[in-house]
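The full complex has more chains than appear here; those shown keep their coordinates.
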Amino acid sequence: MESCKVVENIYLLVVVTLISVLQNVFFAQKVERECNCKNTHASAFERVSCANRNCMDAYPTFLAVMWCAGLCLSQAPAAFAGIIYLLVRQKYFIGYLGQTSQSTPGYLFGKRIISFLSLMCFVGIFNYLLGRFFGSDYKEYVETITSAASALLLLP
Amino acid sequence: MESCKVVENIYLLVVVTLISVLQNVFFAQKVERECNCKNTHASAFERVSCANRNCMDAYPTFLAVMWCAGLCLSQAPAAFAGIIYLLVRQKYFIGYLGQTSQSTPGYLFGKRIISFLSLMCFVGIFNYLLGRFFGSDYKEYVETITSAASALLLLP
């Protein structure tokens, strides 16, 4: 019963985490394949390895901020933003491979989504502190606003 | 009381996480030592650094999937699979150092364990959704089967 309650509050986050793990494995297999392929250009391996490394560097940050946002405020918008982040990451990875090495995309990606998730954490904690010290609880309003605001991430 | 409950459901996962942290520190100290050692071959440093980086790249993925599996389904099989993963990682790291650079092991390792943990997550969430929408709860059966299945990871 108790354990069911736990799953209820996090299952969307777990689903997004699982999808991100599948994506990581997909990236890693790309690297593995380039690694084993003998008659490859060094630059192709260099590029896929660099793309993978940039994605992996940002991965713990993304996970931490998504779970914090999901736990502090509400899981649905956090999981939705997570899905968008994974799409952006996929596009970044593919784009990195296709580019010539002179014009690689930058080191950072998904800044808007990370900012949104951080903002969710801030709002969640602020709301908690407000409820603790002043007894007022705006959680429902905040959750509604957050869900609506997460749709803005769809804008290109 | 409440806090005790929390610890009860995760203490095995915490133990495995602690062991993995100790292993990370062990890996990092290997790199540190090669780094400081002046009369070393560049290739030895190259190799230990690469082995450490491959292990570190896969570490967040492993942590995420182990904790999700432990929270969603049950902690004992997840922690057991985590221990097996750490042994595989140790073997990979040692094997990487011993090899000549022409025949390094691949980029990926522990694929079977990550798949098993992902499967546990899927089953846990599926079971939760089944319980939510149809009112049936097979959690006990699933936990028993999972515990039995985790023994299969011991096969070489």
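A and B label the chains in the order they appear, each numbered from 1.
In the analysis below, contacts are C-beta pairs under 8 Å (C-beta built on N, C-alpha and C of every residue); 3 or more make two chains touch, one makes a residue touch a chain.
As the structure is a computational prediction, the values presented were derived from the model and not from experiment.
What's in place is 2 chains of the same protein, and the file's complete complex has 3 copies in all.
One rule holds for everything that comes next: only the chains that are shown with their structure count from here on.
Distance between chain A and chain B, defined via averaged C-alpha coordinates, is recorded as 21 Å. Touching chain A in their complex are the following residues of chain B: 5, 9, 57-58, 60-61, 64-65, 68, 71-72, 106-108, 111, 114, 118, 121-122, 124-125, 128-129, 131-132, 139.
Listing the residues of chain A that touch chain B in their complex gives 2-4, 6-8, 10-11, 14-15, 17-18, 20-22, 24-25, 28-29, 31-32, 35-36, 52-53, 56, 59-60, 63.
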